[in-house]
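A single protein chain has been removed from this complex, and every other one stays in its place.
Let's look at chain A:
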Amino acid sequence: MAAAARLFLRGANSKLSIAPGSLGTTLLKLSPNCSSRTKTQRRHAAHFTFQPDPVPSQYGPTQKMNLFQSITSALDNTLASDPTAVIFGEDVAFGGVFRCTVGLRDKYGKDRVFNTPLCEQGIVGFGIGVAVAGATAIAEIQFADYIFPAFDQIVNEAAKYRYRSGNMFDCGNLTIRAPWGCVGHGSLYHSQSPEAFFAHCPGLKVVIPRSPIQAKGLLLSCIADKNPCIFFEPKILYRAAVEQVPEDPYTIPLSQAEVLQEGSDVTLVAWGTQIHVLKEVASMAQEKLGVSCEVIDLQTILPWDIETVCKSVVKTGRLLISHEAPVTGGFASEISSTVQVRLKWPVSHPPHSHVFTLCTDDVNCWCIH
């Protein structure tokens, strides 16, 4: 699994007396799946360890659930409390290819949980119509890689509805869910992370959870949110991520990044699966280099929490962003340029501000093997 990152070094007020670049190299050399030497032929399976969050106490009784079960729980809560809620997509009726909708059709009826034929553009277009007419529409796109036929509907129809109708109509009731990200054997069409394409579109919200507890809370927020939301679910975590998730409904606010671990030397920002990679990197850095890392989960890609990230970078002086998507035009570039602008870092002093791009091959980050 490849990671994309941008490493900024603020030369003048550098808290660590290490040469620019070597922090990055050392961090990377510690990381098991990166090497600056030529790799021998070896299977590079996705490497990370899921790190569960502590059991939340403020939401009531909890139950052990993995990611897809927490999604089912959120959908169950929604269908129970909102009589207008409907779930549709390819193969959702029997439970979905990732088991996210298991049992819902039996419980709530076939007019509320139903299959659509194989037509993504149709699914989203239809979902927009359902939402505009007042029902809560939860559309599933089977893999984020298949969302592109629906791109026009999302970007041109859904996102701009409120604006172009002067607030007379909106499709805030629409939530689109899609499995997202690298899974190790997905190859070109079952591994993509298209959040950057949608980040370019005002009017939409794009949310990516890192764990079951987050997923349920964020999904319920997306459904409740009065704007069309796209909810990407890291597919590699569907079974691998297990936590104690509250049974009752609860929401986690959107557009609020979460500081998972406080630190003083470098800010690490990521979302989804990469959070677990970065947490591991942070503990390795602490252990081996004595470097204290602050880890931030962005959670909402659009609109993202600029304040939290900037506040952190002001404190640490360094920023590293990691994501699975290709680096050119990836969301890291947006974060890094915004932070630079906000903090008015002197780009006119090249020796002191180095931009290191630790990136995935711009080609692809999906693996055939």
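Here, a residue touches a chain if its C-beta (ideal position, glycine included) is under 8 Å from a C-beta of that chain, and two chains touch if they have at least 3 such contacts; residues count from 1.
As a convention for this text, contacts and distances are computed from a predicted model.
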(Q) Which of the following is the UniProt-recorded protein name of the chain this complex doesn't show: "Diamine acetyltransferase 1", "Eukaryotic translation initiation factor 3 subunit H", "FAD-dependent oxidoreductase domain-containing protein 1" or "Pyruvate dehydrogenase E1 component subunit alpha"? (A) "Pyruvate dehydrogenase E1 component subunit alpha"
Q) Of the listed residues A:C100, A:I141, A:C310 or A:V327, which contacts the missing chain in the full complex? A) A:V327
Q | Sole residue of A:Q51, A:T84, A:N115 or A:T338 that reaches the chain not shown, by the stated touch rule | A | A:N115
Q | Sole residue of A:T84, A:S187 or A:Q286 that reaches the chain not shown, by the stated touch rule | A | A:S187
Q: Could I get the residues of chain A that touch the absent chain, sorted low to high?
A: 2-3, 24-25, 28, 33-36, 38-39, 41, 90-91, 94, 115, 117-119, 121-122, 145-146, 148-149, 185-190, 327, 356-363, 368-369
